[in-house]
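First the structure, which I've put down as structure tokens, then a few questions once you've had a look.
In this view, the complex is presented without one of its protein chains, the others remaining in place.
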Amino acid sequence: MYTPIKCYQPYHGPFDPCPPRGTVCYQTPPNLYLGFQPPNLQQFPIQEALYKGTLWPVLYDPYPTPLEKGAKR
Amino acid sequence: MKQAADPAKERYALMEKIQMVDFALVELTLYLDTHPQDTQAIQQFNQLAVESRDLKSAYEQRFGPLRQYGASFSGYPWNWGDSPWPWQL
């Protein structure tokens, strides 16, 4: 299933001096999943597309990714 | 609209409209480069191209030429070099 962000817990060694960052995340934008864009996909209105950075909601990938409630980055 | 009285505001508003239409044209251009058979997208592209041309000629009449080498007409005196340039806006 497509999610725009993936997270993992990096190993923290006993001799790592910096406090652990806990969960570390990386982006997995929609272009990794869309395949060849099908025709006639829904579009943003012209006035909005500029401010989204794309004409198609399917390619829109806001950053930082809005996280679900309670989630940590 | 009261912004009509303020030429600077009007410039920004008109420029924003051009940016909106031209952005959709950029998106459709790249899309059509990989989807050359999409009739509907081509229709939308041509429609927006007309809209862009009209917006630009309205802008140019008020604020001077947007494009060079003959793609825009010049006023008198030659006003291509007039500020503001895009990074000064």
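Every chain is named by a letter (A and B) in the order it is written, and numbering of its residues begins at 1.
Please note the rule applied: a residue touches a chain if its C-beta (ideal position, glycine included) is under 8 Å from a C-beta of that chain, and two chains touch if they have at least 3 such contacts.
Everything below uses one rule, namely that contacts and distances are computed from a predicted model.
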Field: Among "Spore coat protein JC", "Biopolymer transporter ExbD", "Multisubunit sodium/proton antiporter, MrpG subunit (TC 2.A.63.1)" or "Ion-translocating oxidoreductase complex subunit D", the UniProt name of the subunit that does not appear here
entry: "Spore coat protein JC"
- prompt: What is the set of chain B residues that contact the non-displayed chain in the whole complex?
  reply: 12, 15-16, 18-19, 22-23, 26-27, 29-31, 33-35, 37, 64-69, 71, 85-87, 89
Field: Those residues of chain A which, in the complete complex, touch the missing chain
entry: 27, 29-31, 34, 36-39, 50-54, 59-64
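Convention: only the chains that are shown with their structure count from here on.
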Statement: CA centroids of chain A and chain B: separation to the nearest Å works out as 32
Chain B residues within the chain A interface of the complex: 19-21, 23-24, 27-28, 31, 34-35, 38, 40-41, 48
Field: Complex interface listing, chain A residues touching chain B
entry: 36-37, 39-40, 46-47, 49-50, 54-56
